[in-house]
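Let me give you the structure first, and then I'll get to my questions.
Missing here is one protein chain; the remaining ones are kept as they sit in the complex.
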């Protein structure tokens, strides 16, 4: 069975990653690629690494015949998906890779994104796309909201600990090391090679990063009470990858056991032996997430480290995983590509 | 149809790349992995990025039951394959990724590798593994000698020009930019991160690089007279990739036309439009090779630029491509993974 | 006034950095360079970037005439300095860049370094080399123990907060991002370019890193009670630099004010405006340390970020700063080189 998909916003890095994944997916066929400012160009001009593929010419969204599309991936800048998805024919399933439908509460959305949501009905309908925890809802969803890449990395580490009551909810500190591709392909002086290649710096420090909206929503829901973690991302000179060092209070062995138990049947989440911590470079280019737990010399403290590829498991891989579920395909279809090392 | 393969020397980068490729190959099954010094270890300890795969424990070569092996990939240090392949059961097909069988002439072998060959019969039998040019021989071969990674990159650029009589055979200068993984995983001070990460340097300059033996053999054979190119590799701070800038005398348009014609039906060799030159980063992690031709302001001079991933198309991807042919499988099976960018 | 200095262990990165700094220091003259295994070689063969300098040939330590040496920098592997310094003529001042004299307590030394100290008298005599806090003692010292590079980075951030009683002593979490040169020039597989260039990984997690010995000693002394921080370094693909993200409980504004006050007259410690966090790349190649304070959205929590160049302010620059004091020279002599960016 082959399904026709459209990629809306195909000229960004997550768009390219969708194409890369779908290139060897046996059941998905790319029927349309949109990129408003680059409409009319060939994908091979925008992304020469995809030159070997026979792909549709980039077009505007208006030019797409959605009657022929089974599922659309929306990889658009934050804020643009709301109206767009609202106006799509209802037969088209949608996986949104942006932030527009991640927060269920209109007030929370406005707080973190600075403007009211224009499609609050859809906001309620959308299923949060963290596959391993919303699998059943995703299967039946018309609209799935892909998670933030940081949000995915940290939630894989912490959800089982919060729902299991294993850690102090008031003392969770997450220090992230983030590859540069997360900043996208837009032009910013501080994303130039010369600025980033020998530098490390934090950003959105002090509780300003928008992915905190997701953490607050999800962790509070899990805990049944408000939970506010500290969360600080740092740019490191690597293209792909997020490594989250989560400092928690709790019993390290119990934490490890809970993670092992949670993920023992998951195809993409690998929990390392107790005491081992994962490396970012071991998941590059793949849909895998590696998690490790290390106990501290001070009892009652532990470090949970989680790593994934922000463009893949953190975004486009997750999107395909969700699309597989929505289309009734095997969940792992097209996603078993091994990480690229070195 | 599933074939059982063994990877001899699985603890190096080309061994890991073979595993990565075969992980999604529908017809190959990894039945044995050898690594003499690391025998007894799990592959996931040697290469944690392969943790998700169910792989045999590393063993010594002696421990492998070759009766159950259809084809062996030998990814061993230069000089070790000769005796090993000589002693294998004759039913086992072999793709050698090392240098032992690349040169047909025992004298040439001794000149470039500093010791006499110990299996000169096999040396004669071995087919040179540049798939696009030795396809028919490879299909019927028991032993295929994988080419040098530099040798592949440059030959894709120059073979059609030499056989077509399009360039001056006495004035061919090839300046290569080489990713660091080509140096392998062995410990050398000048391969440390701190030494290489902000440096570029040439090596084996002045006609000392062993891949010159391959160039001399192949280009002289094509031309029907001795041909000796200038060839200088330079280390650049990138993991994977070779970009060869070949400076030749000839008509740029005719050169481009000859390359387009040669490769028009090849699945893995992409010739860019005239005047465009390829980028190393556009083939990373894949079995594709991109080639471009640019004419110089001085008529009668041209630059032919060729790029591929040294671990993949330059070594392990080429090896699987050849194995596919030797086993009667479709040539592209398992090799259509798109390049990883960014 | 010119002083003759010897560099013992000149073939490592800190040795090379000492030479680089002293090259434009008006009062220090390099009279001897030792490197046991490379004795007899020219420094320009070991470090070609120093080719323009007229330097002594590398020799063994035994070959040095210490009667002509005013001060020796010992940049030796941990454990070798103890006996060496013990046996030096007493007229020679010593700045030890290794770990042998950092811990005053023989039991603590044995705990963290796994062997008893062989010169416990000297251990007591040695002054801890964190210049900005031990300046007066250093001026009169014969033996100064250079601090660990991580130890310096974190202490600059936290000492004023601990001595000022501004933070919760039982909840200090320091997450460090470390350049690779800190691992030195010795051969380790996981320090190869191909292993490190696209990776981030923690190491010595869980309270195992030896610099914890220094933190325990210094912070407990300051606080007048035992203090044990959590401290986790992570390797990032940068040559030089440490960026310490310190998560503390306390009033962010008060913390910032204390740091501003502490360092207002220090030539090398720059405190950024409140709310700004420093970048590792802004101190590369220099003796400067940048510190910033950001308040969290949760009141009573703050992040103090400190960054310096591990080879310079974290090691060789600090050593020269201390040598200046010991020799009665202006403290900043030779150390005002501006950071190199980009």
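For reference, chains read A, B and C in written order, and residue numbers begin at 1 within each chain.
Please note the rule applied: a residue touches a chain if its C-beta (ideal position, glycine included) is under 8 Å from a C-beta of that chain, and two chains touch if they have at least 3 such contacts.
A quick note: this is a predicted structure, and the numbers were derived from the prediction, not measured.
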- request: May I ask which residue of C:108, C:221, C:270 or C:327 touches the chain that does not appear here?
  value: C:270
Task: From the listed residues C:81, C:279, C:306 or C:321, report the one that touches the chain absent from this view.
output: C:279
Message: Of the residues B:239, B:262 or B:322, I need the one that contacts the missing chain.
response: B:239
Touching residue (missing chain; options C:20, C:102 or C:177): C:20
Query: In the full complex, which of C:39, C:53 or C:327 touches the chain missing from this view?
result: C:53
- line: Listed in rising order, the chain C residues that touch the chain left out are 13, 16, 19-20, 23-24, 47-53, 181, 198, 239-240, 267-268, 270, 272, 278-279, 281-286, 288, 290, 336-342
- request: State which residues belonging to chain A touch the missing partner chain.
  value: 13, 180-181, 183, 185, 187-189, 191-198, 237-239
Message: List every residue of chain B that touches the chain not included in the displayed model.
response: 171, 173, 175, 177, 194-195, 197-202, 205-208, 212, 228, 230, 232, 234, 236-241, 243, 245, 247, 275, 277-282, 284, 294-298, 301, 303, 305, 342
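As a working rule, only the chains that are shown with their structure count from here on.
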Query: Taking all residue numbers at the chain B/chain C interface, are over half used by both copies (same) or under half (different)?
result: same
Task: Select, from all pairs of chains, the pair with the highest number of C-beta pairs in contact.
output: A-C
- line: argmin over chains of |mean CA - global mean CA| returns A
- prompt: How many Å are there between the centre of chain A and the centre of chain B, using C-alpha atoms for each centre?
  reply: 36
Field: Euclidean distance of C-alpha centroids - chain A vs chain C, Å
entry: 39
- prompt: Which residues does chain A have that touch at least 2 chains other than itself?
  reply: 198, 239-240, 278-279, 281-282, 284, 342
